[in-house]
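Of the protein chains in this complex, one is absent; all others appear in place.
Right after this comes subunit A.
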């Protein structure tokens, strides 16, 4: 018989980042059978909350900020929350993380869930009047600015957040709303030309203007923004500027550990980072290969991803920590995405961006409810519906077929 080692405290699984992916990871660790301690460290002072309404219902004033809070499962009632606390460094060889309050936490397992922050423009000009939307506090500030009567709004970046904010600003009665983007059409990166052109038309019909094919070179104004200078020399008068120009991964705290942090945390097919079986990455920050497609590691900023990654990563990590034999299939989620703008919704299943070169209208027409199919090598790899509930339901009917596709269709 071996002498039992007495350890006063079992090292916890430390979850860095206490938002959606962090919460789901904690819940899924419990579901996978990890009954040891779990500590969540989160830079924001709030309990985890749902972000999509920040550019939609909550920004529009149709839902309260309080309504955003997630309801954690009962299984995580015993986890330790260290909110308003930032992880500043990690030593993956020693298995410790350092916090900004001076503490060092040893861990048995580490879940990286620190997500993204908005990229900000660096061109010259005043800072006041310029907004980004990622957090509750951002949305509060932007809502206050947008509800000032007669606001002239310039949205920089015609991605999904920019398009949603533009739609909400119109609904709030802004005097002028203009969306600027160097690309020729809104959301053309993920959607391709056919739907991007249809999207532009819908926005214009509802009062949004576009300045496309040009970037921003400077902001005018003394203490507060009064105008936005474009690459072609034009100046758009502005009281409120929203910068929705992409995001940057929060990975600085992982520097110096030999991880590939080129764009988020690169993982293997089981969401493990740096070849370390006790370190996993989940949510927006994870750059993972999807066995359903081509195996190229990509970050996916969709709301469905925190839940999908957390489930897979928690199983893999729990098996490792409990010494249980576990050989799961490689991670192969079906990405799903939606975006609400004005009175219509975009609903996507699969990976349309991979099939942008071969887009076919499967149902309806681009001026009404439309369903587009995205193909690669002749096979359907994604569908996107644009329109009302009927269009979204049509997209959902293709979901089963997309799910059934064998891994590596392309």
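By our rule, contacts are C-beta pairs under 8 Å (C-beta built on N, C-alpha and C of every residue); 3 or more make two chains touch, one makes a residue touch a chain; residues count from 1.
By our rule, contacts and distances are computed from a predicted model.
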The chain missing from this complex carries, among "Ferredoxin", "4Fe-4S dicluster domain-containing protein", "CoB--CoM heterodisulfide reductase subunit C" or "Pyruvate dehydrogenase E1 component subunit alpha", the UniProt name "Ferredoxin"
Which candidate, A:34, A:107, A:338 or A:374, sits in contact with the chain we can't see?
A:338
Subunit A residues that touch the omitted chain in the full complex
24, 27, 50, 52, 63, 67, 70-71, 73, 303-304, 307, 336, 338, 340, 389-390, 392-393, 396, 399
